[in-house]
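Of the protein chains in this complex, all but one are displayed in their positions.
Letters are used for the chains, namely A and B, taken in the order the chains are written, and counting of residues starts over at 1 for each.
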Amino acid sequence: MTVSGPNKGGPVLRVDDLRVAFSTFDGVADVLSGVDLEVHPGQRVGLVGESGCGKSVTMRAIMGILASPPARVRGRITFAGEELLTMGRAQRQALKGTAMSMVFQDPMTALNPVFRIGEQLTDVVRWADRRRGLRRTASERRARILEVLGQVRLPDPERIFDAYPVQLSGGMRQRVLIAMALLNRPRFLIADEPGTALDVTTQDEILRLLNELVRDEGLALLMITHNLGVVREMTDYVYVMYAGNVVEHGTTDAIFAAPAHPYTRALFACVPKLSGGRAYAGIEGTLPDYTRPPEGCRFHPRCPHAEARCFERPPSFDLGEQHHSACWLHAPTEAKS
Amino acid sequence: MSTEVPLLQVEDLTKLFPIRRGLFQRVIGHVRAIDGVGFDIRRGEIFGLAGESGSGKSTLARIVVGLDGASSGRIRFVGEDVHTLRGTRGFRRRVQMVFQNPGSSLNPRRSIEQTLSVPLRFHGIAPSAIAPRVRELLEMVELPASFRAKYPFELSGGQKQRVAIARALAVEPELLVLDEPTSALDVSVQAKVIELLMRIRNELDLSYLFISHDLSLMRNFTTRIAVMYLGKLCEMGFTGDVFDHPAHPYTQGLISSVPVVSEEEAALKPAVERIRGEIPSPANVPPGCSFHTRCPAAFRPCRIDDPAFVQVGFEHRTRCHLFPRDSTA
Partner (left out) sequence: MSDLALSPSATPDESSRHRAWRRGWYRFRRNPAAVAGLVLVVLVVVAALGAPWLAPSPESAGTFVNFGERHQPPSLHHLFGTDNVGRDVFSRVLYGYRVSLLLVVFVLGLSVPFGVLLGLLAGYYGGWIETVIMRITDIFLAIPALVMALAITAALSPSLMNGMIAISLLWWNWHTRLIYTTVHALRHEEYVEAAKIAGASDAHILFREILPNCISVISVKVTLDAGFVILIGAGLSFLGLGAQPPTPDLGTMVASGANYLPEDWWESVLPGLAILFAILGFNLLGDGLRDLLDVEVS
């Protein structure tokens, strides 16, 4: 398979009508009900939402790490022009950690404490080489690892190579995880809440680093996070998820300038501001039960603007060329009145 | 300033944890988790304690509620030494705590009613008065009375935290220690919990010691704030003053590293160099000013002398060699 496929101008990743359901004790949990999203080459995309909104399920479906059963996945996930959900196991396996790679959330548990950093990184390179049929000597692999450790600004890569995870601080381990994701020169990176386990000052450093690396290498990034501040500073384009749907998407500038969907607006109102002085509202009610989700727009039971037609599912309405909201408030007829 | 006796006075508090090694567990040194910390909490105030992990802020909370003892220093409650009060039920009921993690602060095997009745039973509430009081507590935290019979696994994180707040309120305390009460919650849930805490404070005339690493939240929620680094206070003052004119390079760096959601807020961040690296281990505190290893403004004296905690404004203090003397107007 070709990693640098014929993909001129099109998105690196395209998710079409992704539906994921789980069979549980309470019945079938209809978690994702038709998620669409695109990530273009060199673009930094944020997938933002609160816990339980389905952002992790989306990420796992893309990475192909949903256990099935109990998960039932339908829809299309196209990566570099190839359909992932119908692809053979071996082919899909070959993509993981190579063209498509992932930065894990928790630097304390994502590394195995009993192996040296160098051993763990070497494994990642070796597995990828085997899957791609690449032959490299141990010293070539080591050179590549040291190069990437330097790239993530770890001081003294040689020493890090021989260190055990416990000998490194949280921030250094997070850097190792980033290095691990970059080892096989991916074109597309998924970052799952990077740095949330770290202190603010360290998180800030890590995000800056990730940002620079993505820019320098021209990577496409899909970042999953609950932190709107991080989204603002790290992404070009945002998808806001609520209860298994994308409720609003658009350029980061457009959404942060004028959040449109009632959920997005409520979410923004909940974020405490560094400028202070604002009472914040919170959102009434709780996330719906996925085994019996509300009909139509899933936010309507909590929405202050809910009306009769919200029992029908709203399509995505255009608010601008690069700003879309799935809310009847933004239906074209309504816009005039 | 009024001359009223503060609700809580922490004076020169120090906590050492022994480091033990070898077969016989000999003490070979000490970790200074808290090093000469002093502050007051006034009645009705929300006092914020900010800091990164390893700063000692949670240890301080544990000492204030009596889960741990201090190595030296003193804590007074309404002027009286807590050491003489401690152990007496009277003091115990006056200071209560809400923990960080809603997942583990409620016993998974006990119903909400059982959990809420523990403090009531042990503070001499008549058995017949317990059930009505439990209902009253649930109402106070805006949960339906039917929650009495539920178990923690049936509750969302926000609901669990409400139960934890109700438990802390059960014995009518005067001071609540809130140890990162919302850090495990989503923002929409956090907003509701904070709103609840504000309302309860006004209704019950409570004071809070609010511990958090979330500076944006601190900015909105606290009256005064102290910033802690490696067991020492490095800045303390009214929240507005500290955020508008942060004096210590650490405070400045901390504020400027907060991810924000608007241009307006971004403009408020001090334009300073980023803080480098990570907080050193408390077992290995750098000499001189403990922050000098990461400080963008460090100069010679910082490596040698520990600066004094000096006045830089009205009730605004900092510990930095850039401010050698008290400079109150």
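Following the convention adopted for this analysis, a residue touches a chain if its C-beta (ideal position, glycine included) is under 8 Å from a C-beta of that chain, and two chains touch if they have at least 3 such contacts.
Only a predicted model underlies this, so the values are computations on that prediction, with no experimental measurement involved.
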{"item": "Hidden partner chain, touching residue among A:79, A:188, A:290 or A:328", "value": "A:290"}
{"item": "Of B:8, B:34 or B:106, the one touching the omitted chain in the full complex", "value": "B:106"}
{"item": "Residue among B:60, B:97 or B:242 that touches the chain left out of view", "value": "B:97"}
{"item": "Touch list for chain B against the chain that is not drawn", "value": "65-67, 89, 92-93, 96-97, 99-101, 104-111, 114-115, 118-119, 121-123, 149-156, 164, 167, 170-171"}
{"item": "Positions on chain A where the hidden chain makes contact", "value": "22, 25-26, 29, 31, 51-57, 70, 286-287, 289-291"}
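Methods note: only the chains that are shown with their structure count from here on.
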{"item": "Interface residues, chain A side, partner chain B - complex", "value": "50-51, 169-171, 199-205, 207-208, 226-230, 232-233, 256, 266-283, 286"}
{"item": "Residue numbers on chain B that touch chain A, as the complex places them", "value": "52-53, 156, 158, 186-192, 194-195, 213-217, 219-221, 239-240, 243, 253-255, 257-262, 264-265, 268-269, 274-279"}
